[in-house]
Every structure is written in structure tokens, then in C-alpha cells.
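For reference, the structure is listed below as C-alpha cells.
Every protein chain of the complex appears in place save one, which is left out.
A, B and C label the chains in the order they appear, each numbered from 1.
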Amino acid sequence: MNKQTIERIRKFTDDRDWHQFHSPANLAKSISIEANELLECFQWDESNFDLEHVKEELADVLVYCRNMLDVLDLDEDEIVNAKMERNEKKYPVEKAKGSAAKYDKL
Amino acid sequence: MNKQTIERIRKFTDDRDWHQFHSPANLAKSISIEANELLECFQWDESNFDLEHVKEELADVLVYCRNMLDVLDLDEDEIVNAKMERNEKKYPVEKAKGSAAKYDKL
Amino acid sequence: MNKQTIERIRKFTDDRDWHQFHSPANLAKSISIEANELLECFQWDESNFDLEHVKEELADVLVYCRNMLDVLDLDEDEIVNAKMERNEKKYPVEKAKGSAAKYDKL
Partner (left out) sequence: MNKQTIERIRKFTDDRDWHQFHSPANLAKSISIEANELLECFQWDESNFDLEHVKEELADVLVYCRNMLDVLDLDEDEIVNAKMERNEKKYPVEKAKGSAAKYDKL
């Protein structure tokens, strides 16, 4: 996400005085709720989906994730890289290649 | 997310030959599953949470969102700005300020 | 669910003094969290799933639903029949037969 987009999200919240609702717990609920509106696009048919609807719901998930990064003062690249480092160790290429098994079943 | 982080996520998937599992539907399920691991950090106590755990689970959500953007060939800023434009209209400042009501109840 | 099973669930909560954690909101989070552990059984492969695992996670969803019925003093048959009445009207047989479309698209 570029800076202007991030600023737009922040201004949207500021202008509406919505920081009062954006506790980390409320944002966690919101991410799950939007993730399930996204999931609903694939509820009964996984191949034929409404791409415009998918884009809207995925955007909603991303906006709430950005709100959560902000409220906890986190750097997206920092937390994602820390997690990728862990994932790379948990799923070594030679074991995980082509397998969807969870790391504790590899 | 900067380019190196995005490339790291792509290489992780490439190296493990995991594109075969990354259908949009499977990624939607994955986003919801990780969103709920994030929610679990706030299950019984919304104030005292394990920040390190929150960072990991939020990172997982973000990684699967990135996978979904990639598999659908979407531009994050584009879809988020399109959604923000809609949100700005649905929640006009003068009506929405300080209120947590859904747009159809404003 | 028969009376003994319901009583066992109640006694489990009573014995551990867990009513203090069972606010409706916390139980709603818990139902979603367990629903997603159930969903995880089908994350990458929808056909080959671990039935024993599915049984456990579905049971967890049902237990938290029972906790929620109890804390709100609701009768399961009453709320389900009220909803079925609404569903029967929203999805008239002649329109809905063989279609997975949402009621507002029928």
C-alpha cells in the first residue's frame, strides 16, 4: 500500500472520529467479519465467483488490517518479514515442496 | 508492503510449489482461518493481549491477502482506493461522525 | 442435544467458574474461532478430510452455541423454528429449487 492510500484510510477514520471504536479487539473482530464476507463469494461455487465483489471484500480486509497496524503502531514489512523468517524454517523446501501438510505433519 | 517483502512471499510459494493450492477459494478460507487465530488473541480478555502473538497472526492474514492479490492479479492500492471512494460516500462525515451505526441505519 | 448432554456442558462451566467469561460477545467470538478450526479441516483439500478432527471441531461449535443459548436464556427449537419460517418464505420452493442463488438474486 502506498503512502497516499494509507493517508486516505487514516483521514477517513479521523474525519469520522472513529478511533474510539478501533480497539485492537474490535479490529480483530472486523477483520474476521470481512474475511467471511470474502469467503461468502466462494460459499457454494468455488470456480464461478463475482470478481468485483471479491475485490471489495478483500479491500475491506486490507483496510481493517491497516487500521490495526496503525492502532498498534506496527510496521507491516517488519511483522511480515519476521513471520516469513519463521515460515521458511517451519516449512523447509525439501520437506514442504508440493505438500499441503501442516508443519507438524511434515 | 515494499517490493522485497512481496518478492519474499512469492519466492516462498514458488520454491515450495504451492501455487497449486492457492485457488482464490482456498485463500479466502485461509484468510478467515488466520483472522480467527488473530481473534483468538482477544477471545476472553480484550485488554491484556500477547502483542507478539498478535503480530504473528496479523502477518499471516497479510501474507494470504498478498497471495490472493497475486493469484487474481490485483493491485492493492487500486482496489483499496476504489473501496475507500465507496466508503466515503456511504458514510458521509456529517452523518457518520462519532457513530458506529451501519450505513443503512445512519 | 438431550438433557444429560446439556447438563454435562452446564456442570463443566459451573465447576470451573467460567460463567464470568461467557458474555454473549465472548461466546460469539468463540463460535467463530471454533468454526474456523472446523474450516481448517477443509483448507487445502475438500474431499480428503480427517473425520475424527471434524467431529471434535463441530462438537466445539455446538458446545459454544449451547453456552450462548443458556446465557441468553433461549430455547433452541424456538429460535430455529422462527428462522426456518423466515427461510421458507425467503426461498420459495418453486424459485429456489436446485439453485444456490441468494434470496435477493432469485
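Methods note: a residue touches a chain if its C-beta (ideal position, glycine included) is under 8 Å from a C-beta of that chain, and two chains touch if they have at least 3 such contacts.
As the structure is a prediction and not an experimental result, all values here were calculated from the model.
Colleague: For subunit B, enumerate the residues touching the unshown chain of the complex.
Modeller: The missing chain touches subunit B at positions 29, 32, 43-45, 100.
Colleague: So which bits of subunit A touch the chain we can't see?
Modeller: 21, 26, 29-30, 32-33, 35-37, 39-40, 42-44
Colleague: Provide the residue numbers of subunit C that touch the chain removed from this figure.
Modeller: 1-2, 4-5, 8-9, 12, 15-18, 20-21, 23-25, 28-29, 31-32, 35-36, 38-39, 41-42, 46-47, 49, 51, 54-56, 58-63, 65, 68-69, 72, 74, 76-77, 79-84, 86-88, 91, 93, 96-100
Simple rule for what comes next: only the chains that are shown with their structure count from here on.
Colleague: Per the centroid of Cα atoms for each chain, what is the distance between subunit A and subunit B, given in Å?
Modeller: Measuring from centre to centre gives 2 Å for this pair.
Colleague: Need the CA-centroid distance for the pair subunit A / subunit C, whole Å please.
Modeller: 25
Colleague: Enumerate the residues of subunit A that touch no fewer than two other chains.
Modeller: 29, 32, 100
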